[in-house]
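Quick notes on the structure that follows.
One protein chain is absent from this view; the other protein chains keep their places.
Presenting subunit A:
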Amino acid sequence: MDITRRNFLGLTALGTLSAATGTSAASSLHREPVDNKKVYGVLVDTVLCIGCRKCEWACNQEHKLSDKKLQEYEDKSVFDRHRRPSDSAYTVVNEFSNSEDPTGKKYQIKVQCMHCNHPACESACIVGAFKKVENGTVRYDAWKCIGCRYCMIACPFQIPAYEYSKAIEPRVMKCTFCLHRTEVGKRPACVEICPNEALVFGTREQILQVAHERIQARPEKYSAHVYGEHEAGGTSWIYLLPYDFKHTELPALDDRPIPDRTEKIQHAIFKSFVPPAALYGLLGLIMYTQKRDSRGEED
């Protein structure tokens, strides 16, 4: 299904809904693009990643998610199966390879919250517990959260995890982009520990530039597609890959911000409360006239 078709269908739905409620379709959503100079980003260069998993350790230390020793992260057998971030790990490193590649070389890919430019989690959250803050971090405020887990349904990268084992104060768990560190001028813990410059921290503008430079310098090593530059409206974490991303577990997404789809419908229905009010008026009118008509019949 291509993008234009989706747009078309979106509009059809709007047309029908607003026809049902008696107003014209809402104008299309206006989204402020993020300012690449202001928001931070991290480049994950899977060609340079050596799969040492030090980033996992540093993250777990930083957020007190686990007290496992660094040596325990040298265990490469975890690569046998695909892992995803969980309530005890904000980031995990997985392995991927291309079956069409005769050398059979294996690459590693670090995954975590992408800190989307237009986060689906933020748009979904019923109480505003997710918020994209000025420096690009998508922050989660546990104290606001009611634990409905709609953010988990919404995230196209399948990132937020949840503390199912807790009866009280369960939290949604995901990468914090080390907001507490970046706010005081430090780099995220994973970036700081990475021994091979597989992780590069900077403004989104800077890291996009680095990404394109690396591709230009060694086109034979890299896929030309910078994953995250445009996906779902762009993400703060972007990926360089040795070949097409379909060989990794990164999802295939078009460029449209995820929230557009629901917010369009939503805003059409609630356009300044005109449609509900119109429906109310219409029903009131019917009620009034029908009552007069049926007066004779009823008594």
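Please note the rule applied: a contact is a pair of C-beta atoms (placed from the backbone, for glycine too) under 8 Å apart; a residue touches a chain by one contact, two chains touch by 3 or more; residues count from 1.
Keep this in mind: contacts and distances are computed from a predicted model.
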item	value
Listed names "Ni/Fe-hydrogenase cytochrome b subunit", "Putative TTT family transporter large permease component TctA", "CRISPR-associated endoribonuclease Cas2" or "Fluoride-specific ion channel FluC", with the criterion being the UniProt name of the chain not displayed	"Ni/Fe-hydrogenase cytochrome b subunit"
Sole residue of A:Cys59, A:Val93, A:Ile109 or A:Ala161 that reaches the chain not shown, by the stated touch rule	A:Ala161
Full-complex contact with the absent chain, from A:Cys125, A:Val138 or A:Val200	A:Cys125
Contact footprint on subunit A, counting only the chain that is left out	1, 5-6, 9-10, 12-14, 16-17, 20-21, 82, 84, 86-87, 120, 122-128, 144-150, 152-154, 156-158, 160-170, 249, 251-253, 258-259, 261-263, 265-266, 269-270, 276, 279-280, 283-284, 286-287, 290-291, 293-294, 297-298
